[in-house]
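Here's the structure, in structure tokens; my notes come after.
A selection of the complex's chains, in situ.
Just so it is clear, A and B label the chains in written order, and each chain counts residues from 1 on its own.
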Amino acid sequence: MKFTAGQIAELLNGKVEGNKDAIVTNVSKIEDGKPDTLTFLANPKYTQYIYTTQADVVIVDHAFTPEHPINATLIRVSNAYEALAKLMEMYEQSQPKKNGIEQPSFVDKTATLGDFVYVGAFAYVGENVKIGNNTQIYPQVFLGDNVTVGDNTIIYPGVKIYKHCKIGNNCILHAGAVIGSDGFGFAPDENNNFKKIAQIGNVVIEDHVEIGANTTVDRATMGSTLIKRGVKLDNLIQIAHNVEVGENTVMAAQSGIAGSTKIGKNCMLGGQCAIAGHLVIGDQTKVGAQAGIIKSTKDNGPALLGSPAFDISKFNRCYVIFKRLPELSAQLDSINKEIKNLKQ
Amino acid sequence: MKFTAGQIAELLNGKVEGNKDAIVTNVSKIEDGKPDTLTFLANPKYTQYIYTTQADVVIVDHAFTPEHPINATLIRVSNAYEALAKLMEMYEQSQPKKNGIEQPSFVDKTATLGDFVYVGAFAYVGENVKIGNNTQIYPQVFLGDNVTVGDNTIIYPGVKIYKHCKIGNNCILHAGAVIGSDGFGFAPDENNNFKKIAQIGNVVIEDHVEIGANTTVDRATMGSTLIKRGVKLDNLIQIAHNVEVGENTVMAAQSGIAGSTKIGKNCMLGGQCAIAGHLVIGDQTKVGAQAGIIKSTKDNGPALLGSPAFDISKFNRCYVIFKRLPELSAQLDSINKEIKNLKQ
């Protein structure tokens, strides 16, 4: 990238203070701003760095009043953080986009591809697969028979999607994600051998969903494992068979949801949390990192922490005392002595 | 699929009540049964749904006595759940099976392939690899030099098996599983740099084992990491170097076993549990979700919970008090006051 302060100000509808011809070729954080870069100041905690940063251009709020001289050129906007995010998005979208069918790839003759589709080398597109318009299938992706993928979706390298699964529009699936592997279903026989229960359902991923790298979503035993519109899953998450995740719910990395649990919409799950099977988790539920949920929850309930988890503010009060347990135990001992004395 | 109630009853040795020509084209759960589908009633909790389900055919136990009129056609069998599982398995097995060597793939000229083998496009079959009869190697699988794979085994897309590892008969390895990566072995030198210990062993996976998506099993430093007959591992599990997992042990997703630990047979490990290294875990051990095991256990010991873990029923009794700790602490304070008063 290569822009002048003046060009950036125009894109952002901002106002230049300083050299409108200052050139930036990259973006940096204000605390380690490097020459020829653009940075921004949004969080007041970082104000100190604006006086010393070597970045050439800094986006600031209209309201910002410097208390010392500043070397950098400023671009004043109504919201510095949003302006930068918008700029980064414009930059990202200006990047060249891959197009066409790279060779060698495997596209079954019964597959249907939309307009402006990219299929990377070594990608496998099975029988009756349908891919929508403007969708990008990166190298080494596997789309099993009868998979459908919507429009404007990006499937990064090495994603594996088993047969019959459905991926919506405007989704992003990161490298190594596995969609539609068999649910973990076995029935023990009289000799303690486990017999596999066939998993004949699929996975349905609605629109605007993002799935992190190496995350796994198992197919349903029957019916569908369902990831609803707007859900965002981080990396290395496990979603078991027949789970439903409600609209706009977000889960941090390494969390795991056991089979048949239904999670509401607008929930926020912390990293490494676990939710047991066959539960119903209400809308707007918040789960702390490493928490273990073993009971269903109501809509708009309190945030949860602990394993097993309960109300986070109660948990924190308990944990404060937990850290004083040796002292409490010593108090008990001395009380027992006192009472013995009193009784004598 | 497309079956009549009569055909299904015949397959299951069941008895039709209603329209033996009712046609079903899919399977659904009774609580969201859709037209043209087959469902089942096994768990009495779901009995209410049989009166309203739109599924056309419901498999029920011979003993089931309806209390209201039912629209659906019933098929009576001796065990509804088992009948459905059997049907799903028959359906699964009736699906067309891939066969032959898809192109482009890489099969080293020294490799030996059994009869009716499938090797998918972009699969890599290294030097001296041996693949048994009826085994399916999906696209983008990697089989390193000297790997052997038994008969009737399915290796899903993108599985990576490092050199010298051995996979048994009737195994299923799900997409993204990695078998035989180096164990995590390093020795610090005088400058705190870590020097790699060569990992020259392998992984041996016996018969009837299922390995979940993106699960990792490290090769032994020397000798073999061993996954015994009938073991079932869920997704995203870590098995470190030189671990042994006993026959018919099952582990839920995201659990992790540290190096050189030996796990007995018929154990059940909950999700996200962790077992420290160099332990011996007895047969039939049950470990709760998120538990952390730091001591060896005996055969048939109590189930374990907590981190560090101990007897689950003791843990639960302790945890009940943990949740009352602020109250206990307040009691202590008031007791201290009482004693002060009594002493005066």
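Heads up, the rule we're going with is that a contact is a pair of C-beta atoms (placed from the backbone, for glycine too) under 8 Å apart; a residue touches a chain by one contact, two chains touch by 3 or more.
Quantities reported herein were computed from a predicted structural model and do not represent experimental measurements.
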Total identical subunits in the assembly as filed, 2 in place: 3
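The rule is short, and it goes like this: only the chains that are shown with their structure count from here on.
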Geometric centre distance via CA averages, subunit B-subunit A, whole Å: 25
Sort out for me which residues of subunit A touch subunit B in the complex. 104, 106, 122, 124, 140, 142, 144, 158, 160, 162, 176, 178, 181-182, 184, 186-187, 192-194, 196-198, 200-201, 214, 216, 218, 221-223, 236, 238, 240, 254, 256, 258, 272, 274, 276, 290, 292, 307-308, 310, 314, 317-318, 321-322, 324, 328, 331-332, 335, 338-339, 342
Subunit A partner contacts - residues on subunit B that touch it in the complex: 27-29, 32, 82, 85, 88-89, 91-92, 102, 104, 120-122, 138-140, 156-158, 172, 174-176, 208, 210, 212-214, 230, 232, 234-236, 248, 250, 252-254, 265-266, 271-272, 289-290, 307, 319, 322-323, 325-326, 328-329, 332, 335-336, 339, 342-343
